[in-house]
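All protein chains but one are shown at their positions in the complex.
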Amino acid sequence: MALLNFKEILELIDRVADKGLGAVEIESSGFKLRVEGKSADPVVATYMHDNLPRAAMPGSAMISAPGPGSLQAPVPEADVEEAGLHIVTSPIVGTFYRAPNPESAPFVNVGDRVSKGQVICIVEAMKLMNEIESDIEGVVAKVFPQNGQPVEYGEKLFAVRTS
Amino acid sequence: MALLNFKEILELIDRVADKGLGAVEIESSGFKLRVEGKSADPVVATYMHDNLPRAAMPGSAMISAPGPGSLQAPVPEADVEEAGLHIVTSPIVGTFYRAPNPESAPFVNVGDRVSKGQVICIVEAMKLMNEIESDIEGVVAKVFPQNGQPVEYGEKLFAVRTS
Amino acid sequence: MFSKILIANRGEIALRVILACRELGIKTVAVHSEADRNALHVRYADEDVCIGPATSKQSYLNISSIIAAAEITGADAVHPGYGFLAENDHFAEILEECGIRFVGPAAEAIRLMGNKSRARETAKAAGVPIIPGSDGPVEDVDTAEGVAREIGFPVILKASAGGGGRGMRICWDEKDLRTAYDTARHEAERAFGVADVYIEKYLTNPRHIEFQVFGDTQGRIVHLGERECSIQRRHQKLMEESPSPMMTPELRERMGAAAVKVCEAVGYYNAGTIEFLVDGPNFYFMEMNTRIQVEHPVTEEVTGLDLVREQILVAAGEKLSFPKKLEMSGHAIEFRVNAEDPVTFAPNPGRITTFHQPGGPGVRVDTAAYSDYVIPPHYDSMIAKLIVKAPSRRDAIERGRRALDMFTIEGIKTTIPLQRRILGDPRFLRGELSTRFMEDLLK
Partner (left out) sequence: MFSKILIANRGEIALRVILACRELGIKTVAVHSEADRNALHVRYADEDVCIGPATSKQSYLNISSIIAAAEITGADAVHPGYGFLAENDHFAEILEECGIRFVGPAAEAIRLMGNKSRARETAKAAGVPIIPGSDGPVEDVDTAEGVAREIGFPVILKASAGGGGRGMRICWDEKDLRTAYDTARHEAERAFGVADVYIEKYLTNPRHIEFQVFGDTQGRIVHLGERECSIQRRHQKLMEESPSPMMTPELRERMGAAAVKVCEAVGYYNAGTIEFLVDGPNFYFMEMNTRIQVEHPVTEEVTGLDLVREQILVAAGEKLSFPKKLEMSGHAIEFRVNAEDPVTFAPNPGRITTFHQPGGPGVRVDTAAYSDYVIPPHYDSMIAKLIVKAPSRRDAIERGRRALDMFTIEGIKTTIPLQRRILGDPRFLRGELSTRFMEDLLK
């Protein structure tokens, strides 16, 4: 069995019943388990074992093949998983700048040590230069966007090695 | 069986019943088990192990709850599975008669021995009386339709015990 | 009015009939083969009867099964849809003998007009121009060759009982003809149960334009304008539109009058289609379809009528519900979405994993498909019809483009990419159509 053995399934069933839960659903590539409690209605705990939205129609299409104009950052997912790496994401939509102005040096470079609260880049939105601070201490391991590139909300900006 | 053996399935069913759960559903490539508790709607235990359209929308609805006017014979599937039983189905659409005319005795009754080729009923279609022959030798174990009832193509007429 | 109609068909047309019945308050009976247990027409009908195994011959073409199904369910009428038994005069006749109304023309009209070679004679007798060719079916290959030499090559062999391209062969010379004769007869036999073929001069670059006709049993017969159906691949229509971009009011009047004349010659009633080939300034009667067509929605969209509803009303003895001079407005295009490889045209049955259809103004989708539906390999590959309507042809094309772009079908291949390509073709945009359009496009 892909994920659970029979004893584990029974244990799950007992747990759902004993705790009076609505339902538990487990889904993993090619495997699916759903236990519904007495009540019915919505799912209380959903556990998905892979990162990919399974059959979600537009999702799968978007992720596997971003449209020509898509702003999805084409970052390989593996980068994110790497142990000891913390990802700083953009809190706003705008244009990413590594330096305060075109003549200056970048706020930070790969290999630089940054402290929590240190300004590491600027995201310009509506003519405002928003200084983005590092939310962690560590060493810059990667800069994701190019200088001057548009970034979305939640888009990866930096990877910071903390260990 | 892909995932669970028969004992395990029984154990699951007991567990769902004892705990008063809504349902348990397990799905793995080519294997699906769903046990619904007492509450909910129809299906008590569905076990699909084959290549048939899986979650085919109208199918599931038709099978679990035939519409008000549906001609689907409401035969419990369990009957069919019984070992040593051969099912004689209707080769045509029409009206099922157990006897050549209203005054006569039925061609066969439960418990009668039938030989291959023996006429066992009539299906009337377009004013024609079509004599239906048994395609096997054995003892009549069950007559599915009532006398005078309409039957579809492929609908179960008789169960014949061959062993 | 009928109280219960049995639909002797499957797929989108069976659903189409169900929805017309529902609006009229008529109960419905679906019949289905073993392969169609999960089909939507079975789900949405009030009753359903399994009539045989997957093979059409033993189910949807099985007359006695279908009539027995009508009898055991107490249906008082049968709608045949299109294809299958829709143009089988024998079926219409037996039904009437059993006291069950056939939603279509009289059996006699099917016999006269559904048979292609007899229809030619009828049209000729009514003074409507026909394409030069044989007087009726040709008895053997030598007779065929004689006719061909007389009218001159190229010629085309056609199944007398046929339709939809089956039993059809183009012959450029005697050698072609000798080879094609048997194949065409064999195909006709397999498809329609009758091997008869006739022969016609083959026009190399004509337009295929058909007129929707409608008659009631009180003797009134009218036409509802034309449909441009030149975009075909292997004699199968891929797209249809109304009005035709080449049509003038004068030509419409002449062709419409000819269409009505042919119908009057046989006392036709219910829905029918007169197909013409148009070659330069000339038009020729080609054949008549004595049934509702796949492409009836384009006429519905420009006339505002519900033709299937009208069929049922007329079959029940009512008068045509619309005025003689119908106001038509706008431009409608239909796209037949087939489960086929858009490049090789190989049928591509299988499971539809994702199905999302376009909406918004002027968009209609007639389909019996859905997410998770498994297209059986036994039947026609058409899984949906997309119909768009807009004030002008140009707007309808834009609407069609966006609707095709936003029609998402995954898990199988469809003709959508091909139709998107057609919409981008300059000749198509200019309305320069002919039955050779696809051949030229794919060169």
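A, B and C are the chain letters, set down in written order, and residue numbers restart from 1 in every chain.
Note that in this section a contact is a pair of C-beta atoms (placed from the backbone, for glycine too) under 8 Å apart; a residue touches a chain by one contact, two chains touch by 3 or more.
Owing to the predicted nature of the structure, the values given are computational and were not obtained by experimental measurement.
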item: Residue, one of C:E47, C:E241, C:D306 or C:D380, that touches the chain absent here; value: C:D306
item: Full-complex contact with the absent chain, from C:G146, C:G219 or C:G360; value: C:G360
item: Options C:L19, C:A126 or C:A265, residue touching the unrepresented chain; value: C:L19
item: Touching residues on chain A - with respect to the absent chain; value: 42-43, 53, 55-59, 61-62, 67-72, 92-95, 125-126, 150-155
item: Residues of chain C (touch criterion as defined above) contacting the omitted chain; value: 12, 15-16, 18-20, 22-25, 40, 44, 297, 300-301, 304, 306, 329-330, 354-367, 370-372, 391, 395, 398-399, 401-403, 405-406, 408
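Note that in this section only the chains that are shown with their structure count from here on.
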item: Chain centre separation (chain A, chain C; CA means) in Å; value: 53
item: Chain centre separation (chain B, chain C; CA means) in Å; value: 39
